[in-house]
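Apart from one protein chain that is not included, each protein chain of the complex appears where it belongs.
And now, chain A:
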Amino acid sequence: MTHSSAATVLAEEDSNSIALIIRVCGEALAIPVTHVHEVIDPIPRTRVPRASSFAPWLINVRGAVVPLVDVRQRLRMPVHAANEGRVVVLDITLGAESFRLAMLADEVQEVVDIDPGAIEVLPENGSPWPSNYVTGALRRGDDLILLLDPENLFRPEQAA
């Protein structure tokens, strides 16, 4: 009994610190795997007229209409039209509400363990990314992995 519950706790900790690494505009972004539902190939998308450039499309993910999000807008990265990478389907829970969305990624790379001790805080000034979206960074070789806060990054009401 004790053993199995300890194992569950361990598993939970593990899944929290496991992240999927994707690339957007050359930067490596880490999204906790607990939020990742699936990764799919690009499918026909429907333009939403007059929508913000953060969520300009809708797609059909297995019979559900799901907004397709482009994080570049919120991460202050250059937005250009062409984007033929992959689509990552995420589940986000905000308070009692839970919803599904899809985000564009130039590339989906790998799943890595995040060592909480190795997380570095980004400097207040000089970091181009809003600190409420990017909570920290992780060095890996020459690469810098940005840790995202999905609840904040995908919060709909900041869409303006």
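Criterion: contacts are C-beta pairs under 8 Å (C-beta built on N, C-alpha and C of every residue); 3 or more make two chains touch, one makes a residue touch a chain; residues count from 1.
In this text, contacts and distances are computed from a predicted model.
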Chain not displayed: protein name in its UniProt record ("ABC transporter permease", "Extracellular solute-binding protein", "Chemotaxis protein CheA" or "Diguanylate cyclase"): "Chemotaxis protein CheA"
Contact with the hidden chain (one of A:Gly26, A:Gly63, A:Pro78 or A:Pro123): A:Gly63
Hidden-chain contact residue, picked from the options A:Gly26, A:Pro44 or A:Gly141: A:Pro44
Contacts of chain A with the absent chain, listed as residue ranges: 44-52, 54-55, 58-60, 63-67, 69, 97, 99, 101, 156-157, 159
